[in-house]
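For this view, one protein chain was removed and the others were kept in their places.
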Amino acid sequence: MTDLDPRPSPAAPVPSPRALARRRRQRALGRFARSYAHNRAGMFGLLSLLVIATAALTAPMFIEQSHLSITGAPGQPYEPPSAEYPLGTDNFGRSVLDLIIWGARVSLAVGLLATVVSVTLGTVIGITAGHFGSSGGTGGRIASTVLMRITDWFLVLPTLVLAVALAAVLPGGTGTIVVAIGLTVWPPTARLVRAQTLAVEARPYVERARALGGGHTHVMLWHVLPNVMPVVLAQTTLLVATSIIAESTLAFLGMGDPTTISWGGILEAARTAGAVSAGIWWYMVPPGLAIAVVALSFTLCGRAVESVINPRLRENR
Amino acid sequence: MKSPYPPVGTLSRRSASAAAALLLVGSMSAVPAAADEGGTDTLTVAMSQQVDTFNPFIAQLAVTTNILNHVYDRLVTVDPETNEPAPALAESWEASDDGLTWTFDLRDDVYFSDGEQLTADDVVWTLTTIMENEDAAVASGNYVSAFEEVTAEDDTTVVVDLEQPQATMTALNIPIVPQHVWEPVLEEEGDAFADYDNEDFPVVGSGPFVLAEHDRGQSIRLEANPDHWRGAPGFDELVFRYYTEQDAAVEALRNGEVSLVYELTEAQATSLEDVGDVEVNSADGKRFQAFTINPGAETQDGEEFGDGHPALSDKTLRQAIVMALDNDEIVERGHNGQAVAAGGYIPPRYEDFHWAPEGDEATLDFDPDAANEMLDDAGYETGDDGVRTSPEGDRLELRMHVHSDRPDNVQTGQIMEERLGDIGIEVDNQTVDPGILSDALYDAEYDLIFTGWTVNPDPDYVFSIHTCDGLPTEPGTMQGDAYFCNEEYDELYEAQLEEHEDLDQRAEHVHRMQEILYDEAVVNVLSYPNIMEAYRTDQISDIQLEPADGGNIWGQDGYWAFWSAEPAGEDAQSGAGIPTGVLIGGGVVVLLLVAGGAFFLLRRRATTGDRE
Partner (left out) sequence: MTATPTATEEPAGSPREDAPAGGGGRVRRVVLYVLGRLTTAVVSLGAVIVAGFFLFRILPGDPVRAMTEGREVSLEQQEELRRQFGLDQPLWAQFLDYASGLLRLDLGVSFQYREPVADLILERLGPTLLLAGTGTLLAALLGLFLGARAGWRPGGRGDRVNTAVALFFWSVPTFWLGLLLIVLLASGRGFFPGLFPTSGMTAPDATGFEAVVSTAHHMVLPVVTMVAVIYAQYLMIMRSSLIDEKGADYLTTARAKGLRDALVRRRHAVPNALLPTVTLVFLNLGQVVSGVILVETVFSWPGLGYLFYSGLHVPDLGLVQGLFVLFAASVILMNLLADLVYPLLDPRVRP
């Protein structure tokens, strides 16, 4: 993720500056990995994410898809946990465990996609505002101020209210949920990236690049972006957690697509079926726990990344 | 209905459960629902929908009209035993031979809660106001649309002259209000009458209960009217408490906070069946769940509009769609068994009008193989992806609009999507809010769309919306829920309208209409969902269902349930004072607050002291 060279590398016998830079980055990556491995909570998060991601990706191999359809449900409605159905069955007789594993696919996808939307938006706005704010002349400063005012304005809007409104306005479906979450959680990233950009731009080598005739795009892409990437990475992992919780929350408020199987969707289905008061805990508890575990894992990873890239925090650990 | 008591139990088991109930109600419930120390018997109902307004001329929502039903009497009610019109304010009524003049003889012993007598003038004023004042016609305008004039012949005789026959004359669901209260209000409010919320408590009415208090978002309180002409209600008070979460309401029933919960889901009803002192009432449905197929929308002048799938104008395709669906499966899986699989339009609860295809009539029973064959023969060829193409070359990809707010519809929609896939139809399942669904319906931008109506004892309305007059005059102004128009149906509709006296003859016409609807496969009824409610037998000892056999408690056409309900015996009385639960919980909060405050104060003092 830190290696951002978009061009194919020329296989040069003499180390070109670019190859040098890459080697430097590889070493940095190695250092990063080593110090990350020292963070126990971070490793726990990473491990649990790996397990869940593997289960989600390989789900089609061990879950019969027809068992997830209503007409082909294998069991009786509301069977309590048993050897055959470790987490019991839902109101149609589908295995809750299967649903949870299958739901991971949608929930993780929604979480990741929403994060990509918001991180991209936040990074572009943050870098642009930071860069032109510090070296764009009067026009740049005005543009930068306007961008940050817009960011602040979005920061002021209650996220949930805005997400609900967006989800209601856009046509239904999972894509809408992605957009609704992505468009509401970007402002903190933008502020963060801007602050980081300002710090990077103040460094002498950026000064030098500019003196050598590097244009705005060059400076932003080649000097600022690689240096804000670590912060963005940390922010990304933290945002996935937020997005996954947001997905379930929107589903709870009835904004989700009830026909797709996601964790939020399962919770909502359990709730509307009256599982809470009927005492059918195996339908209600697992999806919530799954959300909590994944969100926690992403948070732990994000904090570990953060502490690795921010040495001051690392020393204190 | 099932007996509210367990059949036979040994004495010890019974007394044990009674003791448990005592314990439950006495020590754990936060609010004793059945009675408080003052000896007032209160029936508490959990509800989730907000009221819109108590102005009976304006009130739209079912919950409000149900409550107002107990506050204002109507001319005629429904007999819970026979399901037929029964005397209320009107002791008797009579129609002229042409059905255009109706005479209602009123009781002479009806008094409003402020002591004024209810006379023919009140009835005339109420009906005339709805006829003449647009603002006042919002709630009940549909009942007076054919009225020409309403006159009072004397204090107890009201005569209604009609412009054309109207089937609902003995089912006029109009609350009769006191003229002496409402005439000044109407004058005073003028154009703002629609905003008048009728919350001058206690509200003057003639019904068995008096609207006494409204704590918005919390509760609504009705007091019994001991002088009601039908006799005093069994309970002294009727309280409706809000619960946004249905699950919370069920928990409240469990611990005795409320006496009655309605609109239960199947899982909730099942879980309550094992709870002591709780009786689950699973009543025959008044609603039908259906979907309509867009046969190609047209206005009354024949102007086509909308973007329905062109192949759906083919009756063969529509019938094949119906044959691909197994209504028993929809009942089993979509409603978890708490419904009755449908054939005809009118629920079996209304025996006279109910019709179901039998024997040779049942041409559209579940038979996917036959459906596939029909489509093959009609030239719908299956493509490589398993989806058929119409003879005109249109791919059979159909949009399906489903109410997102009705779990049974959402589940049924999922089943339909899978089942229609079996006959080579791809369904684009659009589960949306009711508002979006209505937009699609009125603009005819749909292929399959869910619908459902609550059928009144007089089914006129649900039939009227499928006459050719029910088609919109211009795009977007539709009355009903299907762009259906059939001449034979219209003739039968007119014929049944005129048979207001010969019930058998009318029922025959009504059956024939349903047969046409079934065969045309535009309006396709799937099921009649049961009504599930539960109440505490340690708080309510006796309650009248409507209809008496297999009927419901909440949402009756009359006010039988709450008027007849009797408080259960003394053993349900809870001890005076604040229940233990309140004390413990309150104590925890107070402790937390005190500890937090003290902590913060000490901290502050310590820091400021140290800084010096």
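Lettered A and B in written order, each chain numbered from 1.
Keep this in mind: a residue touches a chain if its C-beta (ideal position, glycine included) is under 8 Å from a C-beta of that chain, and two chains touch if they have at least 3 such contacts.
The structure presented is a predicted model; accordingly, all values stated were derived computationally and were not measured.
Enquirer: Taking the complete complex into account, tell me which visible chains touch the one left out.
Expert: Visible chains that the missing one touches: A, B.
Enquirer: So which of B:V158, B:A252, B:V427 or B:M532 would be touching the chain we can't see?
Expert: The missing chain is touched by B:A252.
Enquirer: Among B:A194, B:C468, B:A495 or B:A548, which residue is in contact with the omitted chain in the full complex?
Expert: From the options B:A194, B:C468, B:A495 or B:A548, the contact with the absent chain belongs to B:A194.
Enquirer: Out of B:D433, B:D490, B:E508 or B:E566, which touches the unshown chain?
Expert: Checking the options B:D433, B:D490, B:E508 or B:E566, the one contacting the hidden chain is B:D433.
Enquirer: Given the full complex, what residues of chain B touch the hidden partner chain?
Expert: These residues touch the chain not displayed: 24, 28-31, 36, 50, 52-53, 55, 58, 60-62, 134-135, 137-139, 141-142, 145, 194-195, 197, 215-219, 221, 239, 241-245, 247-249, 251-252, 254-255, 257, 275, 405, 433-439, 442, 451-454, 461, 477, 479, 578, 581-586, 588-590, 592-593, 596, 599-600, 603, 606-607, 610-611.
Enquirer: Give me the chain A residues in contact with the hidden chain, please.
Expert: Residues of chain A in touch with the missing chain: 41, 149, 152-153, 155-161, 163-165, 168-169, 184-185, 188, 191-192, 195, 231, 234-235, 238-239, 241-242, 245-246, 248-249, 252-254, 264, 267, 271, 276-277, 279, 281, 284-285, 288, 291-293, 295-296, 299-300, 302-303, 306, 310, 312-313, 316-317.
We adopt the following convention: only the chains that are shown with their structure count from here on.
Enquirer: Please compute the C-alpha centroid of chain A, do the same for chain B, then give the distance between them in whole Å.
Expert: 44
Enquirer: Under the definition above, what is the set of chain A residues touching chain B in their complex?
Expert: 69-73, 77-78, 91-92, 168, 172, 254, 257-259, 269, 271-280
Enquirer: Would you pull the chain B residues touching chain A in the complex into a rising list?
Expert: 246-247, 250-251, 254, 264-268, 270-271, 329, 333, 336, 404-405, 407, 410-411, 413-415, 417-419, 429-433
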